[in-house]
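Every protein chain except one is present and positioned as in the full complex.
Showing chain A:
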């Protein structure tokens, strides 16, 4: 990348940082209405708990102060680790203590929360209280990702989407475009160096770059791997990002068939495709940077941003800062995005709605029924969904929840910088899918995780391990009462 390119990237990064960092930069329409609507609640403090992510940090650092400035309602958002967030929210709602007025609901837990009637029906609540309805708030503004937070029967919204992104295939454009590298790759493989479309191509590229790093004494490896040997992040990488690209969807569990997981009973958790996926992923893990066996979701992004991997699957919430923030990333301006490599037939499955090609991640802020400040919280949840705040938020945290956000200038500029990441969410987001609609995510994961970690350490062979995991999954689902 030339000087002008770096300068341009720096200017863009500075513009984004300056734009996203200050609440006073947000211009909110109907300021008088917000003042009047907030007046009855002046002095109230809303408490929220969320995972510490770029999107959540924007809520606490930018949106909360702006909302307080407009309405006089203070918003304290506690940003904590992923597991602590769930722990705190669940205990609060289970015990009915009413500490939190807003909780982060990752897409994979919303079905469990709805099954337990933990959440306020926002659609109905706003219909019943028209005085609290903000003019610029409209459920129709949301992208289709909001459907994940709608009730299966009533179609009403149970959370305000605040985070939505896909797990993308990132690659280093400086390496993929380097003439020497391309020539060496062509000589070695007989084909041009382009982002992989199949697993075989991906593996070939990964092996090439890992060897390149060794040969040139560089800290460079061919791929990332979210392969922690004791943290659920690895479990999720396999089941939500790797297995689907081999045609194993919804964790290999057939909900319509009595939640079968084993091939014997009609499930696919231990199918040949699942076993092939596991072996392929482990082979990639083996040529990834050594920290990969301790990497969770965030560390993978850090590894890529440090320039230690030529390609990898990275959560899109990190894409913007990896591509544009020179204070954190060494690959600014050198990031390209592509769809994940796939087995034959998977794209056709995704196009027809039978399957999907990767993980569409995200979350919403929900209002617990135990909250003691529900009306004031309803105001803040609408405030988060105003079109006026979306551009800065999308640029700061690579997330889009409103359709109109794609057309804003900053997002379009960053889209170009990121090689079309935002366009990919808009145009091809439908090919990705969030977690399956199960009310037992953490329970099933924790029941099978010890076996999964043993597969990662090599204590159990992949085939035997997946057989045992599938059997354990059925045992757990029977114990929980979902499998009859």
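Keep in mind that, in the parts below, contacts are C-beta pairs under 8 Å (C-beta built on N, C-alpha and C of every residue); 3 or more make two chains touch, one makes a residue touch a chain; residues count from 1.
In the analysis below, contacts and distances are computed from a predicted model.
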{"item": "Among \"3-isopropylmalate dehydratase large subunit\", \"Dihydroorotase\", \"VWFA domain-containing protein\" or \"Carbohydrate ABC transporter membrane protein 1 (CUT1 family)\", UniProt-listed name of the chain not shown", "value": "\"Carbohydrate ABC transporter membrane protein 1 (CUT1 family)\""}
{"item": "Hidden partner chain, touching residue among A:96, A:290 or A:409", "value": "A:290"}
{"item": "Omitted-chain contact residue, chosen from A:25, A:83 or A:218", "value": "A:83"}
{"item": "Residue among A:116, A:191, A:214 or A:354 that touches the chain left out of view", "value": "A:116"}
{"item": "Chain A, residues in touch with the chain not shown (by the definition above)", "value": "83, 86-87, 90, 94, 112, 115-116, 219, 228-232, 289-294, 308, 439-440, 442-443, 445-447, 450, 453-454, 456-457, 459, 479-482"}
